[in-house]
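A single protein chain has been omitted; all remaining protein chains appear in their positions.
Chain nomenclature is as follows: A and B, assigned in order of appearance, with residue numbering initiated at 1 for each chain independently.
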Amino acid sequence: MIEKLKKPSAFVPLALLAVVAVIPFVLPDSQYEEAILITCFLFVIMASGWNLISGLAGYVSLGHSVYLGIGMYTGAILGKLWGVDAMWLMPLGALMAALVAMVIGFIVLRTRSHAFVIITIAVLLSFQLLAANLKPLTGGADGIVVPPPSWAFELGNTPYYYIFFVLMLLTIALSAFVMNSRLGAGLVAIRNDEGKAASIGINTTLYKVTAYTLSAIPFGAAGAVYGQYLSFVNPLGAFAILTSVYLVLAALIGGRATLWGPVIGGFIVAIANEVSTVVAGGVSARVLIMGLVLVLTVMFMPAGLLPTISNRIKRNKESKSAVKFIDQAAIAKQNDDVQIDNIIARSKSASSYAGPILEVKGIVKRFGGVTAVNNVDLTVERGSITGLIGPNGSGKTTLFNCMTGTFRPDSGQVLLDGVDITGDQVWTRAHEGLGRTFQITRLFKSMTVLDNLVAPLEKTSARQMVAGRYSGDEVDRAREVLDFMGLGQFEKQNAAALSFGQQKLVELAQILMLRPSIILLDEPASGINPTLIGKLASVIKRLNDAGTTVLIVEHNIPLVLSLCDTVHVLAAGEILLSGTPDEVRNDPQVIEAYLGPDHLLEADNV
Amino acid sequence: MKLASGRSGRKNRLGAVVASLAVAGLVLSACSSGGDEAATEETTAAETAATEEAASGEGPIRIGISLPLTGDFSQPGGAAKKGYEVWQTLTNQAGGMLGRDVELVILDDASSQEQVVTDYNRLINEEKVDLLLGTFSSLLNYPASAVAENNKYVLIAPAGGSPKIFEQNFKYYFFAQQAVGPDQGNEMVKYVESLPEAERPKTAAFVTQDDPFAAPVIEAMQAKMEALGVKTVYSEIYPPETVNFQPIANAIAQAKPDFVAQGAVFEDGVNLIKSMVQLGFSPNMMFQTSAPSNGLQFSDAIGIANTEGIFYAVSWTEKADTPGNAEFVAEYQKQFGADLIPEEDAADAYAAAQVLQAAVEATGGLDNTVIQEWLHANGVTTILGDLSWDEIGRPQGEFLLAQWQNGEVEIVKPDAVATSTTVINPKPAWQ
Partner (left out) sequence: MQFIQILAFGLLLGGVYALLASGVTLIFGVLDVVNVAQGAFLVFSALFTWQIWDLFGFEPLLLIPLNGLLMGLLGWAIYRGMLVRVAPQGPGMTVLLMFGIALILEGILNLWFGNKFKSVTPSYYLSSFNFGDIVLPMPQLISGILAFITLGLIYAYLRFSWAGRALRASAQNKEGAALVGISQRSAASLAFAIGAATAGVGGVLLAIMYPIFPATQYDWISRLLGIVVLGGFGSIPGAITGAMILGVTEAFANTYLPQWSSLFFYGAILLILLFRPQGLMGTKTREDVVA
């Protein structure tokens, strides 16, 4: 992102904005142009604001103009009460929108996808209803007449022009700032895979509510002035669903999750709106035209103008240069010289607690009528490599998910360093030193390997959220971890371009960035080739040597038996046996439950 | 890159802005440049010719109007357009204004406030129209009046009598009907007052849509009726999206009022009456605001027999014996269908145009400030009757009280303009 701003192409929009800034001076009698451009600015402000939550984090809101309405009412009510121009009320409009958004966001962002879309519409319409019925405050359906501004009559709308213009610049600056911050990176991670984002320590609730609140601020500020610009505020106009749809269309056309997409889209939609009025006015065709534009965009250019164009340019370039060949064997060149201890060791070297690092007590988890895990006790000793095995359907994945926080157990406790973490969020567990990988890797596929490694957060703090995406020593650490894993040369590759096995290693590297005291590996060996399994085993051993505890859930019995100090065998939701690899290997119960009678353990042949 | 050259005031500026930005977009994407010069020069010869004529004081007088031709207010907006067009035809047939033809420049604002602002700015600064006429509904006339006031253009509005609009104390805004909202039920109250004590309704139900035009009429009427000693037995407001009126009709029926007054826009009025018919509740007196003024739409919807005796407040009927009314109706039917009765909204628009015409001809020019001063000082005779205004554009007259009688609309009060001497009271039962 930072690099992008330095490219010459970034100057084109900036130059354009400069041109727009001087229009009232170079163009005489430009009231009409100003009116159109004010609408353009407003759409840019709204589309850019919307982009923060819906573009970056992927939570599509269809009712975001509710915050414009809140700003309009704030400006109108207070402006009348205090007799001041609306422009001075912009901060209050923004504040009001932010407060409402914070409360609503905290409630609403618990829902996802469809539910979120519907609830945003319902919130918008509820506010319309409130505004119509809270007569003493809002004047009801009659609305509020806002007195004209105090500046000289001859200035016309030009002051509004500059107010909205500056507001637009501020909004663009805000979105640039968010996009280049760790907050922005976290939001993109949430859009890509929210569960994964939480597992690498991103406080998804905080991030989403923050983005939602920030996204409301430009709306609130613009609304405060917009009410006076229209000279009148009423429920239907202030909380219009069509405004919401048009602003989404603006962001969509330009390109979601880009900085300049909503800007371009805002201009396109506002001008298309005006053109369809001028050209098709009187033929009742405007709704039809806007509907067509919406349908065509969604169908044929869902990524938006900017990403589509840049993809095309990129594709042209790529087709000229040969496709890069990823050397599978290169993985073997692991750099054994890297001193990992400093890179991955936790700063406050664990806790003073001397007992087992992870304890599970009496965990029960039911799905409907099925009891998947029934009253399981289990300990993972500090510094050990512990295995958890069991036949399919034995409940080991469910148990694993209860430990990582993906599932809440119906009863029982999970203790980390002796502290009860049963109710903790996934990201809190990550901060506390519990890292996990996934059976099917869940890397952020559109990001580079390096970006994937920079994404994890060791803690949640405001300072960190506003920090630049590549600030701090994360990049250096990430490179060292990659070197240690032998993945250094892939840092600029997109994660999706790697083989499945390489992705598994990257995911492990990603977890190391959290400086975990215990790593939970979910079937690390499944689906990868034998060479990489060997590589994986050696990495695990080295991590363990450096003091990291490892818990492995695995189907690959030879791997588990060769690596682990202790193995827990789960069958039918209960612990069948806990013991050393030898004990497990020779236990007839295990052999029967797990492999059926007459079966010779493969490990014997190893 | 320049968006448009300084001397291009007469050119199609929207075209220039669009073209420039489009070109800019291409520059942005393809990193190419140039080519915008041709785009800004693009303008049709016809447009240039038209605007040049207007500027030089020859050719037609151009009047700018923005109307809600789509969206929530498209029904009255469409009717107003017809009224304006009928006026244009008749005026041009009679030799135009000041010896020049009149030309209407009508834009659609899609019932949107922000679009109304853009539209009137466009009309004033881009189309450079000589005069303006108002749009429909107070909701849109609020922002429109501010634009007009800022540009010192007279705005004569065919609708927009909500009392709030006059809080702005604008000089250039005139409401071209007889009375503002709260006064529109006055004739109904006066009629009740004129009845002998024994014949007056004892109880009344007041129900209104939460609408800026309907609600003030009903609220004011309730206060005045209560002052006459009529007891309120039901008083509720329902939201505009209500379709299910049976529970409301049922609740009113339970209260057994003698008099029912509804602030009805259209379909809510139809739905309430249909529900009352189905429930078999027929009040002695029934008053609605706008719904019954919709002619055939109304009588078709509730059945012509059921219209008998329904009162409503109105600014105009096709039967009114006002100067020029017959010509208006005839021309309307010629243009839009012989069997059609003009909408009240069409007549209001026509009257607004008449007001403008009278002022232009009396002042002998197109100076909006002079026109404004003249209108504050003088009355105008229109198809709505005589109209005059106070210092902030509030009309000084009284609305009419109309009643459906024998499947037709009659003005029953005030007596001076009544088209029927009888008033049906009590209302016959539903058919």
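The definition used in the following text is that a residue touches a chain if its C-beta (ideal position, glycine included) is under 8 Å from a C-beta of that chain, and two chains touch if they have at least 3 such contacts.
Quantities reported herein were computed from a predicted structural model and do not represent experimental measurements.
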{"item": "Options A:37, A:163, A:176 or A:252, residue touching the unrepresented chain", "value": "A:252"}
{"item": "Contact residue for the chain not shown (choose from B:279, B:326 or B:392)", "value": "B:279"}
{"item": "Selected from B:86, B:301, B:359 or B:375 as touching the chain missing from the view", "value": "B:301"}
{"item": "Touching residues (missing chain, whole complex) on chain B", "value": "69-72, 74-75, 77-78, 210, 236-239, 241-248, 250-251, 254, 266-267, 270-271, 274-275, 277-280, 297, 300-303, 306, 430"}
{"item": "Residues belonging to chain A that touch the chain removed from view", "value": "54, 58, 60, 62, 107-108, 110-115, 117-119, 121-123, 125-126, 129, 133, 194-195, 198, 204, 241, 245, 248-249, 252, 283-295, 298-299, 302, 367, 405-408, 425-426"}
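The rule is short, and it goes like this: only the chains that are shown with their structure count from here on.
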{"item": "CA centroid of chain A to CA centroid of chain B, Å", "value": "51"}
{"item": "Chain B contact footprint on chain A (complex, rising order)", "value": "8-9, 12-13, 15-16, 19-20, 23, 26-37, 39, 42, 129, 132-133, 139-143, 145, 147-148, 153, 156-157, 229-232, 234, 236-237, 240, 242, 260, 264, 267-268, 271, 273-275, 277-278, 280-282, 284-287, 305-306, 309"}
{"item": "Chain A contact footprint on chain B (complex, rising order)", "value": "1-4, 6, 9, 13-14, 17-18, 21, 24-25, 27-31, 69-72, 74, 81, 106-110, 112-115, 117-119, 121-122, 124-126, 139, 142-143, 145-146, 149-151, 162, 164-165, 167-168, 210-212, 215-216, 239-240"}
